[in-house]
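Starting off with a structure, shown below.
With one protein chain withheld, the remaining protein chains of the complex are depicted in position.
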Amino acid sequence: MGRFTTWFHRMGSPRWFFDLSRPWLVGFLAVGVTLLGVGTVWGLGFAPPDYQQGDSYRIIYIHVPSAHLAEALYVAMGVAGIVVLVWRMKLADMFIAVTAPVGMAVTGIALLTGAIWGRPTWGAWWVWDARTTSVLVLFFLYLGIVALRQAIPRADQAGRAAAVLAIVGTVNVPIIKYSVDWWLTLHQPASITFTAAPAMPPSMWVPLLINMVGFYALVAAFLVAGLRNEVLLREADAQWVRDWLERAS
Amino acid sequence: MADPSNEPLLCTRGLACGVNGRTLFEGVELTLSAGDLVEVRGPNGSGKTTLLRCIAGLFTEEAGSVRVRPPERPLYLGHKPGVNPMLSALENIRWYLALEGLSRDADVCRDAVDTVGLGRAGRVPCATLSAGQRRRAALARLVVTEAPLWLLDEPFSALDDAGQDLVRSLIDRHRDAGGAVLCATHEPVGLPDAGRLELPG
Amino acid sequence: MSEFLAMGGHGLYVWLAYGISFAVLAALGLRPIVARRRFLSHARREAHARRDADARRDEQRRGRERREG
Partner (left out) sequence: MSIAVAQVRRDFLVAFRARADAVHPVAFFALTVVLFGLSMGPDRQAMGELAPGMVWVLALLATMMGTDTLFRRDFEDGTLEQLLLHGRPLFVAVLAKLFAHWCVTGLVLTALSPLAGLMLQVPAEGLPALAGSLALGTPALTLIGAIAAALTVGLGRGGMLAAVIALPLFVPVLIFGAGASLAAASGASPAAEFLWLGALLAAALTLAPFAVGLALRVSQEY
């Protein structure tokens, strides 16, 4: 078989992933923490205030990365869903099981920071702004997957059902984003909307980029840690787990 | 490809099924050829129903393989009757014939409904029938089907003696015509030279 | 330093947003660690139980052999 396909199939075996993922975990964690630290300090302390919003805009350094990542994680689950249904790969099913709650939490961060940021900007805790609304709908998409997975008694069927829903959801994400954007920006009351990202000077968007990468890396570390636990849980009575336990304890 | 005519109707190799990591049964080697009848016996929860559903393609096996000789699909009579309560036995059997891709002329259906002893009761919505009658409406499939492999899950449940004899006669007729039957039961089918597959508890 | 905390009057919102976000991130970070520790203790307890059971069974077998021998 070609090099890629052997890699792809070996990647599928949870044990192979478990043995190899340890350095990834450490790497992602280190990169994530440092970059997020640097980006946050820079964004809060050194970036110039916005001429219109003053300092409240600094919330974007946490809102934009989390909103961006929330959507990326959902699409990643959609791709993993295809892998589950087509190649029946256990690791992809575990990925969805681990990513769904983490993605929901990240979407929660994006939602809360968006609402809190709306308060000084538009004077209300919740404004039906296009971006915050599509994040809200994304939250319900995650809720659907988490709720469906928990409701199904048989584990591998819960995985396949969640895979189907993740694919259907992923197809709908762009449609939802567009329709919400069309509906809310078309009927937008005459207040400002902060959707123009790079119209900022470098001293403003560089920390944003750093935070974005930092956020991705940190959450990636959480996912790898979660996946390692999921592998141990599902292969608990396999021999290699028992040997690993002896060595670990 | 082996010559299809003498390929066994059903062949399983090392078949294993489980739920959430708990294995129900494993290493099931089963070969059914024309005229065979095998009873699947075992205590409750030993996976009799799961084995039949797995062979029917309604349950994903954990390991091993299931080979049903193409082209026909097996007939599956499960706990659920497979009969729509809003429709009459007659209308249900017409739909089932279309499902198997057979011609749906009226007298084949009438004959099937009468054979299973429903008669006039075969023309009223099944919701108004008794459990036994609804079971007979499900048995009508056994009269019209051309599927060589039958998977029967406790076919005698909710049937009176006459009903049970009807099932035995249908099985006999099917075996003589070169079909095979895999039957999950608690008590013996009461037919000659029946094979036996014991599933451990 | 104090005007840094004031954030031009929007201090409440900025620190509230960052506080919640890092609290959620911390929770996301702790969750796998707690789950792993629970799994390890559970697995270790099970391993001990299995070892005791084996020991007891060997004991009974040796007992039976002495009586029959």
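Just so it is clear, A, B and C label the chains in written order, and each chain counts residues from 1 on its own.
Keep in mind that, in the parts below, contacts are C-beta pairs under 8 Å (C-beta built on N, C-alpha and C of every residue); 3 or more make two chains touch, one makes a residue touch a chain.
Just so it is clear, the model here is predicted, and its values are computed rather than measured.
Colleague: With touch defined as in the header, list the contact partners of the absent chain among those displayed.
Modeller: The chain that is not shown is in contact with A, B.
Colleague: Which of these, B:69, B:94 or B:136, touches the one chain of the complex that we don't see?
Modeller: If we include the chain that is not displayed, B:94 is the one touching it.
Colleague: Contacts of subunit B with the missing chain: which residues?
Modeller: 56-60, 73-74, 76, 78-87, 91, 94-96, 98-101, 104, 125
Colleague: Take the complete complex as the reference. Which residues in subunit A touch the chain that isn't displayed?
Modeller: Here the touching residues of subunit A are 85, 137-138, 140-141, 143-144, 147-148, 151-154, 157, 160-161, 164-165, 167-169, 171-172, 175-176, 178-180, 182-183.
The rule we apply is simple: only the chains that are shown with their structure count from here on.
Colleague: Given the contact rule stated at the top, which pair of chains has the most C-beta pairs in contact?
Modeller: A-C
Colleague: Calculate how many whole Å lie between the centre of subunit B and the centre of subunit C, each centre taken as the average of the chain's C-alpha atoms.
Modeller: 49
Colleague: Would you pull the subunit A residues touching subunit C in the complex into a rising list?
Modeller: Contacts found on subunit A: 40, 44-45, 49, 54-56, 58-59, 62-63, 66, 102, 105-106, 108-109, 112-113, 116-117, 119-120, 218-219, 222, 225-226, 228-229, 232-233, 236, 241-242, 245, 248-249.
Colleague: Contact residues on subunit A for subunit B in the complex?
Modeller: Residues 153-156, 234, 237.
Colleague: Under the definition above, what is the set of subunit B residues touching subunit A in their complex?
Modeller: 19-21, 60
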